[in-house]
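Missing here is one protein chain; the remaining ones are kept as they sit in the complex.
Naming follows writing order (A, B and C), and every chain is counted from residue 1.
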């Protein structure tokens, strides 16, 4: 399974092609729309986002909402389309502007922003919906939750709203931490034989690619670095579900750190790369935090990677074929897994996914 | 550039093949030996490791210590070779044993341990030596340092020795955090166009693949998640050298969390997967911490990924060709880079690599 | 550089995403339209094709007809869109129907035909236009010509027209052979170090993937198999431009065999896979030969592979950067190349591309 996304923030469409996805998976338009809505209307996004919806089409790979095995194409319409790209030779600190302007040898930061923008992630969520659904149908539950916001660790919907309102009023932005879990994964996915076959590496790559993510933890993560071996041995759940880069039957538990949105309405000191004069870069992005949206995107990025790992282990071109193989595998590994986990490594509680 | 490693802990050789490495890079046997020694004799490893050396040969891809462009093969002799693999149906918690036994449907954990062991990283260091040298010769300095050990944050060689001695005496082990930096990287490496082209993802994958790593941070990492946007804007160095997954002219700064070595001499509760009876798993690994060794390995893993990113941007089959292109690129981007970084984003001090 | 295509014959769009293409290459809408027209209106195609044009849009990766370095998306509208897919459980011999119905466990051959159809190649030509243009701008001329049609070896536009008319009238179809050449390629592209790095393998894969191609020759091809070494040594041009899978400064010369279009209006004996009763499969495809169209498609498939090989050798994110490196390389290798080719291996005449 592989995929490419394309499209600019103010081009006609964002586009994505997902190749190698099995036939026979029912993914409704409503399901995809709901995922896109979760991303778009996540708390902390601008007022405008909250009222708009993503208008999209699945133009290939599907017949009557059931995948055919052919590559899936999703197109998402951009609401605002630039006929003429604006010009700005002032890179915004904290964004890809400077790096991109140098890389592509251009004085127009707008050319860079158009693609480097997190708008791209809408295409990833649309493609990821298929992977998320495949995981669900195979009994794998991928969820996310916000662990902290702007340094506050006990976050409720209410306290988050208060915090976001406060920051917005101050012209400020917030970072935070989210957690991604995948429960009921078959044991034995991923491989320790090569560095790039480890599921650890692949999950890290998938999640670190989400815009704004600056840190990644598996299980105990940085906390594990402070524990002694004797203490760690008593908390096997801190493995985070992977040993040697292979699923061990426990829930996969990962956390990501999101930096505060760098675009500040007040402007940040920068330089005009044409004139080399000092100036201010002004960012119009009005999101107050990316944490909630990034958690949704990360679920989809994780789902794509896990779907790939499932297809590696179980092969197959149709959902029925894969489902049958997963079922047999679970029967085969069940007893050893239960015992193995139960004694020294109490299994994480497995809740069915509710979506 | 791509590479594969192979070999078991108690097989005849560890092996590695590095493909796509340019011709004309001088890498002496001493250089590679020094890198292997850094890994093997890192503080915290067992007494036995400290006195042994890795006996290795470069059997292809090199003529008179200069690379030829042909694939490079390194063979590292194992000192202890099993004629008959031992048998143990008791998975050691905290290791890949259980996951691997299920994956490969075997009752013998020894089969899994042989490959899942961190011994594999010797081959990665040997291949990584070539990449590290290429980076050096192109002026890119990759370094590591230990940030914390067992929760202690102010670590000197002396305090580390005391701490390790204490843990060893208690039959305990320690985790820790190390930092990897790469200075003087040309701007514009990596790409924001696709999730898997971002250097962020690729560095995370490379470093999370090092055995024992449970967490990864780029620049400010998890700390950035607690800062407000206004505060973060004042500390541009927290970007860690990548914006949008592209090098921005600053030093690349990454940190990894290492869990405490899971093998405990005292034994850990486990189960015999043959009889399903409770028992104790005993680990003979006598390393007290993997932090120091992992930092060395991570330098090499980082070097391999960065060498790949350099070859992508500059192409080329010979060192002279690449060197010339890098030089021209630095001339071309120098002024914009200096201004861009200087005003709003003060450049990290660049120390020459000393090795 | 990598790309994916998607889309069904009677879906809304064919789509393609081209990733990793450099910035700064001017590719006009007219240029792409001309390439699509060459494919669509190639001799031997049905009367309907000859009057229609492909309606397409480049919806990303381009600004004012100049590439930006961002992934390029092309959408091609299908004229006939199925709201409801027809049903047929009768696989057409000579097509992917049976293989696909088994693979995807479906009784509806229409599901398979929609994607396995050569209609897909329109998307490849659209993406290939960018690669073809890049080759051109770097002085590499990719051309094709028909070598034989239905067994006739001396083909002129006139004789081909006569032959096609005759076959059409007889309800028959024709195969043939085309030649692809790439002139003025820099020496040293591709690599002999690994099987999959050889340009020989990559060109063969690219051309054999074109629908209907059943044979591939490099240079002398099957004729070389009949020559003795002494005879072959006198005809160095039969190398076809690659030695050891690396460009040797001569023109790249390849030939492909195209089978006759398998769909016959008269019907072919088949079986109904639902009822297991004998029946006839009727194919509505009314093309008389695919040779002319396949030659156009093959130019684009070749261009994509060669663009990839150029980017490997020269790296770079912008056209200017690449152009400069290619120029320096040609200066550097020119004398040796000229001498080397001149003495024992007279260089193929290099005609400038005219398009």
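Simple rule for what comes next: a contact is a pair of C-beta atoms (placed from the backbone, for glycine too) under 8 Å apart; a residue touches a chain by one contact, two chains touch by 3 or more.
What you see is a predicted model; the values in this text were computed from it and never measured.
Visitor: What are the shown chains that the omitted chain is in contact with?
Guide: Over the full assembly, the chain not pictured touches A, B, C.
Visitor: In the full complex, which of C:58, C:204 or C:295 touches the chain missing from this view?
Guide: Answer from the full complex: C:204 touches the omitted chain.
Visitor: Among C:85, C:137, C:271 or C:328, which one is in touch with the chain left out?
Guide: Going through C:85, C:137, C:271 or C:328 one by one, C:271 is the residue touching the chain not shown.
Visitor: May I ask you to list the residues on subunit C that touch the chain which is not drawn?
Guide: Spelled out for subunit C, the touching residues are 4-5, 91, 93-105, 112, 115-116, 124, 148, 150-151, 167, 170-177, 187-188, 191-196, 198, 200-209, 211, 213-222, 224-233, 236, 238-240, 242-249, 257-262, 264, 266, 268-271, 273, 276, 278, 281, 291, 301, 332-333, 335-337, 339-345.
Visitor: Given the full complex, what residues of subunit B touch the hidden partner chain?
Guide: Per the touch rule, subunit B residues meeting the hidden chain are 2-8, 11-15, 17, 19, 23-24, 57, 59-61, 63, 68-73, 75, 85, 103-106, 111, 114-115, 317-318, 320-321.
Visitor: For subunit A, which positions touch the chain that isn't shown here?
Guide: Where subunit A meets the chain not shown: residues 19-20, 69-71, 188, 191, 193-194, 197, 311-317, 325.
In the analysis below, only the chains that are shown with their structure count from here on.
Visitor: Taking each chain's centre as the mean of its Cα atoms, which chain lies farthest from subunit C?
Guide: Using the mean of the C-alpha atoms as each chain's centre, the farthest one from subunit C is B.
Visitor: Using CA atoms only, can you tell me which chain is the most central one in this structure?
Guide: A
Visitor: Just the number, please: Cα centre separation of subunit A and subunit C in whole Å.
Guide: Here the centre of subunit C sits 37 Å away from the centre of subunit A.
Visitor: With centres defined as the mean C-alpha position, give me the subunit A-subunit B separation in Å.
Guide: 25
Visitor: Could you grab the centroid distance between subunit B and subunit C? Build each centroid from C-alpha atoms only and quote it in angstrom.
Guide: Here the centre of subunit C sits 43 Å away from the centre of subunit B.
Visitor: Counting only residues that touch at least 2 other chains, which ones in subunit B make the list?
Guide: 188, 191, 193-194 - these are the residues of subunit B that touch more than one other chain.
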